[in-house]
Structure formats: C-alpha cells, structure tokens
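Got a structure here, written out as structure tokens. Questions coming.
A single protein chain has been omitted from the complex, and every remaining protein chain is retained in its original position.
Each chain carries a letter (A, B and C) given by its place in the written order, and its residues are counted from 1.
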Amino acid sequence: MTQTTSQSESNWLEPTELEAARQRLPILYVDAIPVRVDAAGAVTSVGLLLRVTGQGDMTRALVSGRVLYHERVRSALLRHIEKDLGSFALPHIPPSPQPFTIAEYFPTPGVTAFHDPRQHAVSLAYVVPVQGDCAPQNDALELTWFSPEEVLQETVLAEMSGGQGVLLRQGLAHVGV
Amino acid sequence: MTQTTSQSESNWLEPTELEAARQRLPILYVDAIPVRVDAAGAVTSVGLLLRVTGQGDMTRALVSGRVLYHERVRSALLRHIEKDLGSFALPHIPPSPQPFTIAEYFPTPGVTAFHDPRQHAVSLAYVVPVQGDCAPQNDALELTWFSPEEVLQETVLAEMSGGQGVLLRQGLAHVGV
Amino acid sequence: MTQTTSQSESNWLEPTELEAARQRLPILYVDAIPVRVDAAGAVTSVGLLLRVTGQGDMTRALVSGRVLYHERVRSALLRHIEKDLGSFALPHIPPSPQPFTIAEYFPTPGVTAFHDPRQHAVSLAYVVPVQGDCAPQNDALELTWFSPEEVLQETVLAEMSGGQGVLLRQGLAHVGV
Partner (left out) sequence: MTQTTSQSESNWLEPTELEAARQRLPILYVDAIPVRVDAAGAVTSVGLLLRVTGQGDMTRALVSGRVLYHERVRSALLRHIEKDLGSFALPHIPPSPQPFTIAEYFPTPGVTAFHDPRQHAVSLAYVVPVQGDCAPQNDALELTWFSPEEVLQETVLAEMSGGQGVLLRQGLAHVGV
C-alpha cells in the first residue's frame, strides 16, 4: 500500500552512515496528529501513542518518522501512520502537501521549541483524520483517544517530549480548537 | 446531517430582502472542488457539475453556495456538497477551516478574476475528497469526473464561468497537480 | 491609499439597514494581529489596542472591521490597519489572500469560541507585520507592544473579549510561537 520503491530500499542508510549524516545535515521528517472527525470535519478526538522511553519513562507521542530517499512525503506519512496505528487505520492523508507548520527539532535545546538530542530534524506536520480501527504497533503500549479539551490539559502535554506538546497545540489551533 | 439550526431557517431572507442586501454587502459563500484521492491522498480525479444556464448554455461548475445566518462554514460546505452530489457522497470536509484561497466575485467584471453579475460574493474555497457515490442533484445534468490533466485543458476550463476555471486551477496548484 | 471605490461608499448601508442585515446574514470581517518582526521574519512583538467599552470596562483588542460592498479583502485589511494604527504604520499586507484561519463569531455564545452579541460575523484572520510608527486612533486609548511570551499570559488574554484571545493564540501558533 505504501509507495516506497525498491530503489529507496536499496538506498537506505547503514546505521553508522545515518549516524554520520545526522551530525551534518538536517534530516527530513513528518509528524502526524491522528484525529477522529464528525461528518462536518470537526475534530472530536485526538490520538496519542503511549511509549516507554529507553530511560523507562512513560511518554505520549505523535506519529512521527523519517522520509526516506526517493520516497514521496505523502507516502512517508501513510507508511508511518500504518506502522504506528496498524493497517486498518484508514487515514485520510490530506490532498495538499502544504503542512500546517514545520517543526524544527534542534540538537541544542532552546533554539526553537523543538528538541531532538540525536539530530537536527525538520518535520512537516499534518493533521490526519483516521476512519478505521487503530491498534498501537511495535513499541507503543497504547493508543489513547482524548477529547480536544482533555488533550490540551497541562497534565497530558507534560507527558509529551521534544516539544511535541507545542506541536500538538499548534495543530489543534490550526483546526480551530 | 447538516447542522443548520431552526434558528437559521427562521432567519432566512425573503427573496426581495436578499436582493437588497446583495446590492449593499459582500455575501459569504463557500466553493468546493470535489476530488477522488488515492490511499496516499493524491488527487486522481476532479468532479465538475454540468448545468444549463438560464440562457440555455452548457456550463461546468464547482459546488458552490451561500453560508446562511447562524450556520457554521463547515456545515455550509457539507450542506452544499450533499445538495449537489447527493446524500451518499461521503465528503471528507477538511478538519481545518483555513481555505486554500478566497475568491472575491465582483459584480463589476475585471476587478478580480472572479465575476458574479448578481452580487459581491466572497467565497472560502476548499478541496474536498469524496469517498462515496455521487449523483448530480437538482438542476445539474451530470457530474463528470476528469483526470487532473484533462480538467486543466483549455476546452474544459472554457466551459466554466465567473472565473471558476481560475479557482479550479488555484485549487489544483494547491494540491500539487 | 486604500482602494475603496466611490461605488462602495455610495452603497454603504444605512444604520437601520445594517441592523436588519445583521439579523439575517453572516457579515464578512477581517481581523489583523499587528506584529513586529526581525530580519528573518520572526515575530518579536505583538500589538494590542486598549479600548474602553460602552460599559466602561478596559479591553484589549486586535485590529478588526467589516469588509465593505465592492471592497477587496486586502483593501479592507489595509484600511482598518490605517484607521486603527495610523497612516504611518506601514503594514506589510500578506501577498496571499489565504487567511491563517477564519473566526466565526456567533450571536449565540458557545457555538464556537467566538462571540459577537450584535451579529453573526465571519472574519478572515491575518498576521500583519507593521514596519512604521503606530499611533492608536479614534476610540483606542493606547497601542501596547508585548513580547510573544507576555501576550500569551492569562492576565493579558483575559482582557480580550469575544474570543479574540483564542484567535490571538491561533495566530501565534501559526507563526510558530
């Protein structure tokens, strides 16, 4: 279903090469805020992944991941949503490639609201309605649906890291919440 | 399914009052470009309504209509799509109220690319994926699906009036076609 | 400097007619958030007008006003900024008519985050950098410049009415604050 071509597969970076590139180049990412919407498109709930970090902390996260070589941005968005929410999530990838914002994650804290100690990542951010059944995959313990009001409470935002709470707030501002 | 409340119904303008307001105030509209998309959100086809004008001319049109008193913009969008494409169109109204552009239809030709001899209308324009079965309603003879390349041919754009061909071009530019 | 034509002047509504239309039609507005920016376009401060309401309350406000018949949206934006901030404000009206959001002010509180007891107004909202000298005009007591952090404090937002605090937050989210 994803459009990742064999060419992009063969050009995947070796872990050590990726490590080196991460010290030298901004790395392109996509961030998706999964939402449920009503018939008129109004957001009724927002989905956050619950993960345990390497340090054993619980953290809530958006769907997020790297764009591969020779991969379309919209294909990367679909791939990461299916990887995190499962094959039956039925996401409605927006027809326009215009992101609602870009999040600039810097390795140095404080340059922007976004921080990633591993790298300088620039992420194209989208709000993505999902229509189907979502099930957390891989390393996520749970996918939790919050009402727009609940998800903006300080207690929830405080469980997000790297500035994703700020990005979530920006995305919900964009949809008029 | 639409959220038009009884209050908005009771405040509908009488035809003569609407006529008077149209000479004095900009009237708020929505324009929707109905599209089919693939799993990654890329536009695969564009739907245009075929209508016969009062003068007996054939014209191709977008979904378009007025926002009523006390009606949400997203409800107006849903109402006009259902009115023109039927109740089974299953439109995906965008979660964000940010239009891709606004079209300013002036009663005087040439002020902008948009013209409406009846009024000064300001229209919020959206690209709306539809997932279900569409059937032309009311005064439309046909709903025709074009590939993005076909729909941008001069012969098709020439069949659109009031500047809707320009708006269609702007909408398709927005989705990256 | 504004492009308001004599035709729009002659078609201004009489106060009683405007009153009647306000009970029947959504009225088109523009809202502008005046900002100062640095050389790279980052917002360094946000301007709010200080006004006294009819009830004698102090309130902080955005630049806001109606779009007239036969007036371009960008002309209305320029006209209201000059009216509120003076002729030397040197606003940079955005080249794109795409607003960052639309604010739907309902006469009934609670339908949206925006409320206007006089009318149903739909406002196209823009962030507008101003480069020149700003001086409050007409009914404003003062124009106050806040840092982006200050302006988002609850004490400031609480001085805004009709939901303009929400709109300000949405605008600052849009510029990445």
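What we mean here is this: contacts are C-beta pairs under 8 Å (C-beta built on N, C-alpha and C of every residue); 3 or more make two chains touch, one makes a residue touch a chain.
Just so it is clear, the structure is predicted and the values come from calculations on it, not from any experiment.
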item	value
Among A:Leu124, A:Val151 or A:Val166, residue touching the chain not depicted	A:Leu124
Given C:Arg22, C:Arg74 or C:His120, the one touching the chain that is not displayed	C:Arg74
Residue, one of A:Glu17, A:Asp57 or A:Glu142, that touches the chain absent here	A:Glu17
Chain B residues touching the omitted chain (full complex)	101, 112-113, 169-170, 173-174, 176
For chain A, the residues touching the chain missing from this view	7, 11-13, 17, 20-21, 23-28, 67-73, 96-102, 104, 106-108, 111-112, 120, 122, 124
Positions on chain C contacted by the hidden chain, ascending	1-3, 35, 37, 39-43, 72, 74-75, 77-78, 92-98, 100, 127, 129, 174-176
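As a convention for this text, only the chains that are shown with their structure count from here on.
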item	value
Homomeric contact chain B-chain C: same or different residue positions, threshold half	same
Chain A-chain B separation of Cα centroids, rounded to whole Å	32
Whole-Å gap between the CA centroids of chain B and chain C	27
Chain A, residues touching no fewer than two other chains	174, 176
